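Note that one protein chain is taken out, while the other chains of the complex remain in position.
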Amino acid sequence: MSALLIAVPLLIAFLFVPLKNKIKYILPFVALFSLILILKLPIEQVNFLGGWKAPFGITLVLDNSSYYSLIVVNIIFFLLSLIPQIIEKDLSLIFLILMASINGLILTGDLFNSFVFLEITSVAAYILSSSKRNYYGAFKYLILGSIAGAFYLLGTLYSYIGTGSLNLADISKNINSEFLAVVPILIFIGLAVETKIFPLAGWVPDVYASGSALTPAILATGVTFSMMYLFGRIFITVFHGEFLNVVYIFGLITVVVAELSALKQDNLLRALSFSSIAQAGLFLSVISMNSYESLTAGYFHLLNDITAKFVLFIIAASIGKSFIKNKTTGIAFSIASFSLIGFPLFAGFRSKLLILKTAFLNQNYILPIILLFATIIEIAYVLRWNIKLWYPDNILPQEKEKTQKLSWNVNLILLIVALVIIVIGFYPDIYLKIAQNIASGLTNYRAYVTNVLGGM
Amino acid sequence: MINVIIIFIGILMAISAIFAVESKKIIDSFIALSLMSLLSVFLFVIMKAPDVAITEASVGAGLTTAVLVLALRKIGGDKE
Amino acid sequence: MRRFLSALIVLGLIMFFISTLPLIPEFGKASLSKVSRAFIDKDVNGNGGNIQYGVSKDLENGAANVVTSIVVDYRSFDTLGEVTVLFTSALGVGIILSGYKRKKFGREPNFILRVSVGILLPLILLFGAYVFIHGHLTPGGGFPGGTIIAAGILLLYLSNEEFDLSKTVKFVEGISGSLYVIVGLLGLAVSGVFLINFLPTGVVGNLFSSGIVPIIYILIGFKVGAELSGIVAELHREG
Partner (left out) sequence: MVYYISFILIGIGIYGFLTQKNLFKHLISLTIIDTAINIFIISLGYISGEEAPIYSKYTPIANFVDPLPQALVLTAIVIGVGILALGVSLLIKVYEKYGTLDVEEIVAKEGK
């Protein structure tokens, strides 16, 4: 049944090609349908597509981690589909395809199939990032993303040669240490562009800061989350935590470089893009400690980050130079930004605390230092932007005329999400439960293998 | 025998790839790219992959070149 | 300086790949994996093996071309994704180029081109159709067949300034794509599995064999042909 999560958005996208102007009003229903379908699906279910059993055909695996990831991603899509203002007229079809491909990326239990879904996701992302005439940024993203895709394909083939199979569970069971020295490097390069690791993250500010609200609102939340899920699935479940030491170092370098660059920016969207890169680096270095606790902390932090970024990017892209006409939006922005820096009582505080706790438990003292350093820089630029937007100094009257009032549904959704941030700050149990489930699904690779291959 | 042919094709492919990357005129590099694609078709046939050979011949050597040339014409031809 | 540095990076990369050579089998000495063995013998469900051309029948998959049986049956879901990539990029080409200023080409298509297109076009289309209808028996299939058709359409565009197919293309692409998904959903309705081959597979080597494989390959052929023609039309439009 889980195939419906991919088939239905695709079918609707194909059917509505000739009349794509009408499709905008169908988006919320499709997203709602997916959400209800997920809630009805039983966990621990493996779907053999075409009826071919596990190492031979393609499988869709629904376990604890993919189930909760699907819920997170589909809630994001549902919320976005309720804001039709930011979806430019031709992009609704791309929105549907992105939905199908991200569901596929999370569900798939096959390495080559994940490459195919990675490519669909990237192609849709290239098209999204070309909006607002941002062609050069999109082109740069396309070249980088495709070269990375080529490396991912090479990694896939090496693991096929090494294990004789493309099934993730089969690879996890059979891969030997010789191949574990090569395949993770190739897959890491392949995923580095989408997971925003430092030398290959140069496209992020150009794409996120194009001025379109939809592009960063999808790419920094839903797409990032699914990529991070895939990263965890491949590196923790399939490669058993091999190669993560290198990821750890790259993650920390990414945090430092990105935070320093964010401080220098004089464009809010660019600053947020660099902050997004930094959080991705932080997440990767946290999950590199490869334990149940660190994965929980990492995914909890990722959830907080994407919640805050959802609010911040939409507001930053659709508001002018100040909050003069949009007081409620301003409040949502401030809440989200305080959560980003980990101000006490907000959601981000909880996750940063948890990260510190896990790092000390693992007797890792470099990560806390970097985290504190990053937090100080974050406080500097977040406060600066808050002051700048609440008390703009030299704003011209005609510019004040130009800033439009956001419509009620945007404000309502942003306020609800901001409220969620505050609620999580007091009762982190909801996000914590999601993160724990994802972490337990990813670390327990024996259960994954027997679940897919049967008790072989 | 088959090794000699493969080496010969390989050298030709490398030369045309270098030419495609380094040539001054864009249209020349399209032609070199198309040549490289065609040579790869021979390799596919030698390696007993007729399906891939047919697909590469029609997609890689044919359509790719057509798309690139149409694009070049659209931006007003070779400037250099 | 830049060239030297790049050359160094490239050299390092090539060294990395060469260092992986001990891992992979020597050229020409690969061995079949258990997965490939099962695909060749059509033995995934344990009732295949020892296939004879033109004799064996009612196998789990009846396509004589093993690559086709993998692409359209064993790993059909990949192909659905692949068609979606092409669909998305055709859509993206349309979206990106939509605001382009139209300017006329200026030059009349010449006489020889027009006449020879008139003769060649039916042959090209016929050949494309042949390639994708026989995809499960001979090399070829939906992708090259569709590309050949798109090449024919490209000739048509080059020979005739006024020619416009974009509406039809959208229609064909939408319908064939939906039919592909619907065939998959039919499998879900019939036996509870997405994209299952629910038709009888027949004798290996016959034109009417291997269940839904030729149907899907024909749909793919139409879809790929429509998408690539759409891309070509979009790129050609204002010259």
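Note that the chains take the letters A, B and C in the order they are written out, and that residue 1 is the start of every chain.
Following the convention adopted for this analysis, a contact is a pair of C-beta atoms (placed from the backbone, for glycine too) under 8 Å apart; a residue touches a chain by one contact, two chains touch by 3 or more.
Note that the coordinates shown come from a computational prediction; the quantities given were computed from them, not determined experimentally.
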- prompt: Which chains here touch the chain that is missing from view?
  reply: A, B, C
Statement: Where subunit B meets the chain that is not shown, the residues are 2-3, 6-7, 9-10, 13-14, 17-18, 20-22, 26, 29-30, 33, 36-37, 40, 43-44, 47-52, 55-56, 59-60, 63-64, 67-68, 71-72, 74-75
- line: Even though one chain is not shown, subunit C touches it at residues 2-3, 5-7, 9-11, 13-14, 17-18, 21, 24-25, 27-33, 35-36, 39-41, 51-54, 64-67, 70-71, 75, 78-79, 82, 85-86, 88-90, 92-93, 96-97, 100-101, 137-139, 141, 143, 204-205, 224, 228, 231, 234-235
- request: Pick out the residues on subunit A that sit against the missing chain.
  value: 112, 116, 119, 123, 126-127, 130, 133, 135-136, 138-139, 142-143, 146-147, 150, 153-154, 156-157, 160-161, 166
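The rule is simple: only the chains that are shown with their structure count from here on.
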Message: Using mean CA coordinates as chain centres, what's the gap between subunit A and subunit B in Å?
response: 38
Message: Measuring centre to centre with CA averages, how many angstrom lie between subunit B and subunit C?
response: 20
Query: Distance from the CA centroid of subunit A to that of subunit C, rounded to the nearest Å?
result: 31
- prompt: Considering subunit B alone, which of its residues make contact with at least two other chains?
  reply: none
Field: In the complex with subunit C, residue positions of subunit B that touch it
entry: 50-51, 53-55, 57-59, 62-63, 66-67, 70-71, 73-74
For the subunit A and subunit C complex, residues of the former touching the latter: 3-4, 7, 10-11, 13-18, 47-53, 55-58, 90-91, 93-94, 97, 100-101, 104, 112-113, 116-117, 119-120, 123-124, 126-127, 130, 135, 158, 160-162, 164-166, 178-179, 182, 185
Message: With touch defined as at the start, can you tell me which subunit C residues reach subunit B in the complex?
response: 65, 67-68, 131, 139-141, 143-144, 147-148, 150-151, 154, 228, 231-232, 235-236, 238-239
